[in-house]
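What you see is the complex with one protein chain gone and the rest in place.
Entry: chain A
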């Protein structure tokens, strides 16, 4: 007897990803798509794509969508959700998008308890613009705009968005995960599912920060990038569940 073990999620169009080798966007896209499939909400979900490497996300997700201006995805998603509370809305944002130019929008959307879901991909660098410093760039880390390494006295400290957002009362689910091992992929999928369930159940704002890689702009190979993430990013950005008002998964 034949059994399907693995197939393209219906929530993906099947268009080939345009990401660099070793970048985790592809894994994260797939996890989001699997979760939407499992919840059976594809036909009622809107995707808000960001600026940056994942600007093409709307081409990969098989659902109605738009691209928000840089950093404004939570505001765009708020407008959608307020106009159509019967639909499900998620934003997909990088660290430059969410933690720099869009800090105000994410803080206020979270604080209002906006019933939207945010997938926050943190790779500690600006990708598409060519490897400049992000708010999440680690101290000492080299980028094209921190050629001598990020210095706190000049550039400030790495931004910890989960730690900031966990105090916001409108947040229903908040977690930081990674996807560099199969076990982490499973954990991230569970977290993404809960972040969507926070919306489906009408509990409030849900966000998962996924630590990710940028071999191209980090200037290392994909295998080393996963190792570098583990050794350098995880100590700076501790993994964990910061807020969970969703309860046990059904």
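Criterion: contacts are C-beta pairs under 8 Å (C-beta built on N, C-alpha and C of every residue); 3 or more make two chains touch, one makes a residue touch a chain; residues count from 1.
To be clear about the criterion, contacts and distances are computed from a predicted model.
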Out of "Iron-sulfur cluster-binding protein", "Pyruvate dehydrogenase E1 component subunit beta", "2-ketoisovalerate ferredoxin oxidoreductase" or "ABC transporter permease", which one is the UniProt protein name for the chain not included here?
"2-ketoisovalerate ferredoxin oxidoreductase"
So one chain is hidden, and I want to know which residue out of A:108, A:190 or A:227 touches that hidden chain in the complete assembly.
A:108
Selected from A:46, A:125 or A:214 as touching the chain missing from the view
A:46
Checked against the full complex, the residue among A:23, A:53 or A:75 that touches the missing chain is A:75
Contacting the left-out chain in the complete assembly, out of A:28, A:63 or A:179:
A:63
Hidden partner interface residues of chain A, rising order
13, 42-46, 48, 55, 58-59, 61-69, 72, 75-84, 87, 104-105, 108
